[in-house]
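Only one protein chain is missing from this complex, and each of the others stays in its spot.
Up next is chain A:
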Amino acid sequence: MDLALAPETLARWQFGITTVYHFLFVPLTISLAAMTAGLETAWVRTGKEKYFHATKFWGKLFLINIAMGVVTGLVQEFQFGMNWSDYSRFVGDVFGAPLAMEALLAFFFESTFIGLWIFGWDKLPKKIHCACIWIVSLGTVLSSYFILAANSWMQHPVGYAIDKATGKARLTDIWAVLTQNTTLVVVFHTLTAAFLTGAAFMVGISSFHLWRAKRRQDRGEELGEKQKKQIPAMRASLRVGLVVAVIAGMGTAISGDQLGKVMFEQQPMKMAAAEALWDTQAPAPFSIFAVGDVSKGHNSVELEVPGMLSFLAHSNFTDSVPGINDVAAREAAAYGGQPEDYIPSIFMTYWGFRLMIGFGMTSFVAALIGLWTTRRKKWLSPAFRTGEDEVPRLMLTKGREMSPLLTKWSWRIGILTMGFPLIANSFGWIFTEMGRQPWVVYGLMKTSDAVSPGVSRTEVLISLGVFTLLYGVLAVVEVRLLTKYAKAGPDTDEKPPAKDPRLRLPSGGPGAGAAGEHDAADDDADKPLTFAY
């Protein structure tokens, strides 16, 4: 059969497309939920309108985004059974449990409390309304934890035994699955990367609004009433975004380093492939640029930092790091077949690894610079201080502002790097999943043995085509909608709820018994809903 159209290839393409697509929405959902919750908390505690407007604004973008995250997540759960039924039979005993926990503990939280948050502005007391978005946020974090525990088990299986009678994996220790170091480090890495993603998004959009206002002022135009009122909300958002980006960026780097060390130990092939390190070397260099040739088993062009890879793997500059050829030979000896069968796509892993780090860390550095240049008033000479309703000046030192050209480019970089972490996330997943090949469960099951034997090539082709088309159309719709609402900025005409709604308990309280009838007699019974679909 033509290899390009083999069901395995098609199923892998489908998994790759649907998963990378799904993961464009996931990190934004995780981080925007928490940051919106933080802004709403600030509003509840201080009563300042700028926080209310910021909450509503980011909440809106968050909702446009989570809608896509939720529906594309459904595909993920069905896909294991549809395209990978032999995988599902083999791992279900172990892999199914975290998936079911994710649904029971995380998805119900998210979906139920998001409904309360969207429709509950005039129905719930402020504090309870704010608690709802925090529960949504908790749900997103729990969800990532469980699904990453499942994925980590595929990367590094623990807490299982192979059943002698059936030949399937059987769970023996759920605690080991949920707390193995791969899981913990991956969760740390994914969550920090997620927060970097949302923070960069927030910085980008806030920069857009502030820079637009600044340019108008520089041209001598009078700002509109609305635009003037948007500045405090955008300025607060910019700072929140920058602070979160710096902390999360640092966390991503630290956890990435930890994850690298774990992977050097658990999947030496993935890390050798990430470096295109063909032969075992001591000390091993870190490759900056290389052009490799898989068939020849070496690189034709190389640019390296001596000893650096040894340091990344073992925290010293001398120890040996195993190369691709040696690991492949070792795996072939252990599992049968030819060494080349155990070499993943070096091109994808090597460049995926570099693009992940490059895009992610660029955002981090940009945020670090941004945090410094927009720092607090007390760090600046009085002449340069700006009020919270003004666009901040970008300050190099206490008394020295950036030149107009540098200022222009700083704001532009803030806007342009907005999507960088999204690219980094995608390449990170492509790297880690492709770097595990040919294994679907490392050391236990090969991807080629995992596909559904009963599903025809036509069926996979149909679903691949349908999803690609559907996702493509929805991407256009989603991005247009996001752009429309992001450009419009906060709706500053919107007033916070005047009175804090009281919550009567279903039992007790006068008139609570016949709640429906009673409500109809209320003064504001015919008042329109503050939010409706």
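Keep in mind that, in the parts below, a residue touches a chain if its C-beta (ideal position, glycine included) is under 8 Å from a C-beta of that chain, and two chains touch if they have at least 3 such contacts; residues count from 1.
One rule holds in what follows: contacts and distances are computed from a predicted model.
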Candidate names "Cytochrome bd-I oxidase subunit II", "FtsX-like permease family protein", "Chemotaxis protein CheA" or "Glycolate dehydrogenase, FAD-binding subunit GlcE"; UniProt protein name, chain not shown: "Cytochrome bd-I oxidase subunit II"
Residue of A:L10, A:I30 or A:L124 in touch with the missing chain, whole complex considered: A:L124
From A:L32, A:C130, A:L148 or A:L171, residue that would touch the chain that is not displayed: A:L171
Listed residues A:L10, A:M35, A:I64 or A:A276, member touching the removed chain: A:I64
Touching residues (missing chain, whole complex) on chain A: 60, 63-64, 67-68, 70-75, 77-78, 80-83, 85-86, 88-89, 91-97, 99-105, 107-108, 111-116, 118-120, 123-124, 163, 168, 170-172, 174, 452-455, 459, 462-463, 466, 470, 474, 477, 481, 484-485, 491, 503, 506, 515-516, 519-520, 526-533
